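Sharing a structure, written as structure tokens. Questions coming.
Apart from one protein chain that is not included, each protein chain of the complex appears where it belongs.
To keep things simple, chains are lettered A, B and C as they appear, and every chain counts its residues starting from 1.
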């Protein structure tokens, strides 16, 4: 296993983390990746653009644009900051797509509403302003400035017995939206990102992403219309934490010993096998099904769902001034 | 408005109630309706068969078979009776359909999980043993005696912006099941039926049925495969109760006065208009959105969902002995 | 049964409704009741003061002050109006109590969190800014301008097996607050008040009030400290609706017939008995356990809980500018 393969075994759904891990390893800029960062108050906005096949392969992330909003303050109950992030989220979302007055949108909330950290998608759907049926049946009740938005939270493979991608294909064939927005809970590598980072990508959802693994990708290739993926990390895999802990510990020991020390070589030679066997011993028997989350995950999810729903509502409907995002919630 | 039209304005999703109302009115048997009743312990099973167009029109229920299980004891927490009803439900469900070993089934839980009395369908889905994906991917983990069951709780028009019937059409085209079972919360005319009556029908769901009105029918005609509808009344419309109360009161007064009394005629002549204006005055402003439910509806729904899910699981999977229905429940 | 006793059998927890019913009946002002009304935008504020024992007996409401905020627009999702009502609620609440900088407050959320229309109290507790423990252990983390607030949602007699009043007595003896605020879901007589009316009273909770009957009163007499009761109607008893419907129908008939008609007397003489037997026949077997609610009660309760919690937070803690009430909500 090369170091690059090794690194990719660590699970992150965030392009910004994948990029950072790769840069740390190869210690140089990655050709085919453009990145710019902007700081707005307590929030940092990073725009990553993956433009080559080689960069796609090395980073393990599809070619396309990834925008990340980071606001560590979201971890504390802070409705003012939530509003600021929500408004910026609306702006960045709009920068990724081209909306005409009559563009129709389908929002899909991926994940399982019975499993708290995977319930982000369905929770967002609950707070969305859905208008497609009203525009069909009684457009006069809405007035100007609303686009036709429909929404579904189809559940997960374990509940439906059907690939989520197939359900969406069937629905898209019936509803024929112009654009799909897929909202999902993500896995991060770093605990500091839980509930504090929003990622928007124009690449869709790739197989194996999201908290509950999805096999069939949800993207323009499989669905036939542009797919914007919106996600927030809600868990870190226990394996990722374990990997980080043990790797850093070995590095720290070797660094302290120094490269010329006999310890360095010995530790290097014996450590990797031990590291893996210790990890699999400790994390058994729940293995891949373990996750690390903050204790107050239930309220954190609720806050973030509200933020995303408000931001999507404002982006889809010109009539909703960002200032009053909350007004049309539920 | 004729008496028959009038009667049909009263809302019931139960064929057994529609039949009873019609018989009470015309005071004779209805041609084109066959009915048999069986008593099993504390439970009564009624099988209604509507076989003519004329009967369909007069009863306001589609031609086909309707089986009703009635067990007033379900209102009290009684797990023994729940088991008995669940097993009979399995038996009656199997009497309506022809299952081969490789028949594939899609179960749809209609209704809105955010509105307690309308959440029956989604709650049943939660407790269902879904196997389609396992039979595709790792059939060996299941062993013999399981059919491919998939399931979805698509939400309601107000949440999705899409007709539920359209969502199901799209899904059926992808999944290609041989049989569809649609589970829904019903409206009854009589309060005594709430959470104590199960109806199984081979007619599908007709437009306007169910607690939240559905416009597009879900039936063999619209979906292309046989559709079995399973439902339990969870609400009585406030309008129905109001109608019953006021009608019965006028009848009681007129009966007591006697047909020859001057009162009889006067009351008859003036009453109907007053009745309607009083009703609309009292039930405004919530109008059609009001329902009557028992206070402990939350636990009643949970119990009935468990009963239905257990019964469907046992009917779909020969490996599940009815005796151990509960074993595979979540 | 006199007309006054009869009237009192109709269930309302609102002083404003009890007053209105009495005035309609006796057709004159009630001595010992002072009432003033103020209109503020879409909201009406009514202040009723019951000052004599005779008025207490006739109205069936304890002597004391009752403030009612009415805003029919709350039935529609309207966050702007919610804010306005929440701020006025804060103001009226403060007008009823005298708070020193070191006054300590216990907020009790009455009702059953498993029964949606009775869950208002517990839902408010969930959104409350509770500070007592922080002020004891780490006052520096809060800064200036916070009073010591504690809170409990003790559940109902059917869940605990203990009178709620006893649980609160025990808690008050331990915590020794200066003031108790009791939040409860109420029953109204009129459907138009559901989720649109807030009542604040300095009389505490009297036995038999609230959606789930409480036997032991919660008031200064039983608890030993001032008790402010805050409530919002979430249900109308089915019996109340039935009573209203049938009474109004008889009145309409008699009015139309005219007092000199023979019909008038006959209807009057035979009607009452029939009315009662029809009511008990129709409402059986669920009898007293039936309620009438809007179908979207789940989201209505959530909105109103947020409104009350925000208003209480702002009233208790000077540091919370009313303008930013939402900031400290979960």
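Everything below uses one rule, namely that contacts are C-beta pairs under 8 Å (C-beta built on N, C-alpha and C of every residue); 3 or more make two chains touch, one makes a residue touch a chain.
In this text the structure is predicted, and so the values were computed from the model without any measurement.
Peer 1: For the chain that's not shown, point to the residue among C:130, C:225 or C:319 touching it.
Peer 2: Checking the options C:130, C:225 or C:319, the one contacting the hidden chain is C:130.
Peer 1: Which chain C residues would touch the chain omitted from the figure, given the whole complex?
Peer 2: 113-114, 125-126, 130-134, 148-155, 157-163, 166-167, 169-175
Peer 1: Taking the full complex into account, what residues of chain A touch the chain not shown?
Peer 2: 72, 75, 114-118, 191-192, 194, 211-212, 238, 241-242, 244-246, 248-250, 252-253, 256-257, 261-263, 266-267, 270-271, 274-275, 277-279, 281-286, 289-299
Criterion: only the chains that are shown with their structure count from here on.
Peer 1: In whole angstrom, how far does the Cα centroid of chain A sit from the Cα centroid of chain C?
Peer 2: 44
Peer 1: Would you please write down the residue numbers of chain C that are in contact with two or more other chains?
Peer 2: 299
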